[in-house]
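Removed: one protein chain of the complex. Kept in place: all other protein chains.
Letters A, B and C mark the chains in the order given here, with residues in each chain numbered from 1 onward.
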Amino acid sequence: MSLYAFATQLLTQLLELLIALALAPLLGGWVNVCRARLQKRCPPPLLLPYHNLLKLFRKDVLLAHNASSLFRVAPYLIFSCMALAAALVPTLSTELLFAPAADAIALVGLFALARVFIALAGMDVGTAFGSLGARREMLIGFLAEPALLMVFFTASIISGSTSLATIVGTLAHHEFAIYPSLAFAGVAFTMVSLAENGRVPVDNPTTHLELTMIHEAMILEYSGRHLALIEWAASLKLFAYSCLGIALFFPFGIAESTGPGALAVAGVFLVGKLAVGGFVLALIETLNAKMRVFRTPEFLGTAFLLAVLAILVHLLLEGGR
Amino acid sequence: MNPLAWLPTLPGLPFAGQLINLCAAIMLLLAFAMLAQRRIVTLINLFALQGAVLCLSTAIVALSTGQSHLWGSALITLLLKVILLPWILHRLVHKLSVKWDVETLFNIPTTMLVGIGLVIIAFNVAQPISEFAGTITRATIGIALACVMLAFLMMITRSKAVPQVVGFMSMENGLFFAATSATYGMPMVIELGVALDVLVGMVVFGVFFFQIREKFDSLDIRHLEEKTKQE
Amino acid sequence: MNASPDAIETLARQVGAAPPLDAQLGTQLSALPVADPAALWLLAAVLLPSFVGGALLGLIGHRRYAAEINIAASLATLLGAGALTLHVINTGPASFFGEQFFVDPLNVFLIALTAFVGFTTSLFSRPYLRAEVARGKLDGGRMRLYHSMFQLFMGAMLTALSTNNLGILWVSMEAATLATVLLVALYRTPASLEAAWKYFILCGVGIAQALFGVILLYFAAERVLGAEGGALLWTHLNAIKSDLEPTVLSLAFIFLLVGYGTKCGFAPLHNWLPDAHAEGPTPVSAVLSGLLLNVALYAVLRCKTLVDGALETHFAGNLMMGFGLFSVVVGAFSLARQKDIKRLFGYSSIEHMGLIGFAFGMGGPAASFAGLLHMTVHSLTKSAIFFAVGHAVQKVGSAAIDDIRGLLRASPMIGWSLALGALAILGMPPFGVFASEFLILTTAIQEHQWAVPILLVSLGVAFAAGLGKVQGMVFGDAVPVLPGVRPATLPVLLHLALALLLGLWIPPELADWYRAAAHLLG
């Protein structure tokens, strides 16, 4: 690899990371704004998430007596995982320096790693809600993870690769074909994303009702900068998922080179697509009611089956190659 | 059904051979009689009679073939099976006072029917042997076998020790008959005979020796068996 | 799938026949016995100590030093047997007394084994019976009877093994039966009398059947050999076996098989065996399982060789396989229901005799080799187990499996002997039983696949049952033990060590010997 290519790839990579870090809270704010509008409520300020993060960072950390070092390490680790995940998804360009270090499967692994740590952190203080949240989170996790993998597999079998860059490259540029399988996969992916990001039919990010909460239950004991990191990580996760959806199902516009021009175009496309995506998410959240926790397996089971179906449809209709 | 009816009367058979055939027939008849007999005392007498017939047939073979060791065999048979063992058994029966009832496990007609079947099987089994045999009295091997089988059956059907012992001795008679008459005196017949008689003697002695009566009140083997019946 | 001739040859090369019989030893061992008057005193050295010792002990067997005399007589027998064995290895098979007695690879190996186990049993019985006397279970008269009968039993078995004459074989088998009946009834308890009576009647009837078989055999042989031509001598019969009348021989074999098979404990003729093992004194159980069954099987094998040779079919072998398999099944499935430790191992003997019978029934160099090996290791292991069991029962004061607990803690020596012995007999390597089972099973799946599921299930069930029972006895918290028992550890350790050795390494001499014997058996 030439030094030039290395440098540009490194720069692109850093750019992606920065964009992810910067835009993630904004996406969360945008979804909230959309949702409020759809529900005929007065919307919160678009930049409120930034404000909240800043406020939390400034506050002292209030730590339970019983909290162990794991509890304190976890937020940093989780944040790193999510940041890396967001950076790995080819949002702007497929020419990323670290892309070869992790493919789609590794990405799923990264999400899982973060999930395991947040669940462990939830159990650390030893409160009733913490472990309740942890087990629900793991419940959702073990159902969502295979479904997500199957979605990736569909894309991988189509493109003959598990490397995200190759997948996106294939889907976006190389040949134009209509893949019916991707429709199934898309629906499955949407369902998984909703569950993974604690969105409405599965969880409600705004609730603090003890018996129904999942994500919030795990992080009840967090405060100050720890909480800020976790909230930020959550928005990064939403961002990463959105970008994944975009990359897999609406890949047009992603740059295949590292030229500034291509990147700028890609950036514009990205912001547009994210705005639409955020709106759709808000729409879904508005149209649905939260389901009981024990309906979640059915919901995610459906997602898993749809993803499997996607593979079968691909093998059947699209010749299996 | 008379087992005598089957008695082979082949023309041209030497007289000695005919006599042995006759003895064989009587052996079989006695075996049946023992199978059918309920009273122990009579049973012992029948056994003594069977011993006498055996002794006679051995003597005939000795006479006709000139094998001198068979005389010794006949003498031993006479002493042991006709005189000594029946005497011991009589004493035993008297001492243990079990002379009256011989309780069989199956009723007598059934036993007899089974016995007839056995004879048929024994003869069929012996058929190829007889055809092949070089001795003049070849049919006797079938009869000897039948005697052994009938004695075996008797041991199975009787539940008291003394009749079982008698059955065992009767089986031994059949064997000895086969050894002397059917084969016309095989070598070592005396040694084998003595050994067999020692065995029989031990069995009889065993009834005393094991003091079965003292320990169990009766000689009914079923009493003996209760201990390990269920495991 | 039947193995092709080539295949058989390879098989033979692997484990069975001697590497082409040019090896000096092999040639010598498989030659015909020749008259060897020089070695007569060796035979006498094997047979006489037992009979003389038996007579002597009949007079003084109640004295304090009787146990030592017993040991001395057994040792003399062992030395004699050793010398005879060496002689045969050096000069080849020999016959004596106008061919009435002979030694060939098959019986010399069993003679040595018998003498050895007899010797170790006499070592074991010394402390064992002392303890029994001390507890008032036996008195001087009984001791006299025991010692005398033990030696006579040994003498009868050695005679049965060394004779060439089927008549003498029969007589000595009977004598062995009589001696053991007295031994089984030694305690005079109702149960032991019952067991002895059963043993007596069943084996007596069996012996009678065997005599009929002998008569039939003579009947057939007389045609070929003439009335005086040694028609009961096995070597003569073996030489002309292909001329013998097949029908008569097959009938004769049935009687012989049912007769001697009763003594081997083949199911369904086995019913005397568990009782006799359970009720007699433990040294007697050890020799019954370790020796008497072998000798009875030896008699069957001699007859089988003749019959299969005469019939040129696999008739006798098939019968033995059938009886063997059935015994394995019956033995294996009976293990689970036993409550008495000695009965348990009695049934295990039935299972193993079945396995050996099955192996010899399959025939061929590998299987016969395996059968001989199994006879050896079964004798060694089973008698070791009975030694351990004897001491365990004395320690705990009960032979009920439920009463025996925690032997490993109560008495590590006995506990480990029992545990290892039981695992060995259940077919765990590296003990020798596994070596023979390995050969038997691998041969079975190549030649008789139908038998394999039966063997698999039976061995599995036997293992489960045996392990379950033994585990319960050796593991767990220790039960209080009775004082005053000093176990004889040497016999147990010696036997187990030998069984272990045979699993890992079979001395070449012994292997050649087995091969020659397997060759004889065909």
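Everything below uses one rule, namely that a contact is a pair of C-beta atoms (placed from the backbone, for glycine too) under 8 Å apart; a residue touches a chain by one contact, two chains touch by 3 or more.
The working rule: contacts and distances are computed from a predicted model.
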Candidate names "Branched-chain amino acid ABC transporter permease", "Hydrogenase 4 subunit B", "Domain related to MnhB subunit of Na+/H+ antiporter" or "NADH dehydrogenase subunit L"; UniProt protein name, chain not shown: "Hydrogenase 4 subunit B"
In the full complex, displayed partners of the excluded chain: A, B, C
Sole residue of A:E16, A:D124, A:E231 or A:E285 that reaches the chain not shown, by the stated touch rule: A:D124
Touching the absent chain when the full complex is considered, from C:L59, C:A134 or C:L456: C:L456
Of C:A83, C:I445 or C:A488, the one touching the omitted chain in the full complex: C:I445
For chain A, the residues touching the chain missing from this view: 57-58, 60-70, 76-77, 79-81, 83-84, 98, 100-103, 105-106, 109-110, 112-113, 115-116, 119-120, 123-132, 134-136, 138-139, 141-143, 145-146, 149-150, 153, 156-157, 160-163, 166, 208, 210, 220-221, 224-225, 229, 294, 297, 304, 307-308, 311-312, 315-316, 320-321
Chain B residues that touch the omitted chain in the full complex: 105, 118, 121, 124-125, 127-128, 149, 152-153, 155-159, 164, 221-222, 224-231
Residue numbers in chain C that touch the chain omitted from display: 1-4, 7-8, 10-16, 19, 197-198, 201-202, 205-206, 209, 247, 250-251, 254-255, 257-258, 262, 267-269, 271-272, 274, 319, 329-330, 333-334, 336-337, 366, 406, 408, 423, 426-430, 434-435, 438-439, 441-447, 452, 456, 459-461, 463-465, 467-468, 471-472, 475-477, 503-506, 508, 511, 514-515
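Just so we're on the same page, only the chains that are shown with their structure count from here on.
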Chain-level touch network, classified as line, ring, star, complete or other: other
Chain separated most widely from chain A, comparing mean CA positions: B
Euclidean distance of C-alpha centroids - chain A vs chain B, Å: 100
Interchain centroid distance [CA atoms averaged], chain B/chain C, Å: 32
Chain C contact footprint on chain B (complex, rising order): 125, 128-129, 132-134, 141, 145, 148, 152, 155, 164, 168, 171-172, 175, 178-179, 182-188, 191-192, 195-196, 198-199, 202-203, 206, 210-212, 215-216, 221, 224-225, 227-228, 231
In the complex with chain B, residue positions of chain C that touch it: 165, 167-168, 170-171, 174-175, 177-178, 181, 185, 190-191, 193-194, 196-197, 200-201, 204-205, 207-208, 211-212, 214-216, 218-220, 222-223, 227-228, 231-232, 245, 247-248, 251, 275, 337-340, 343
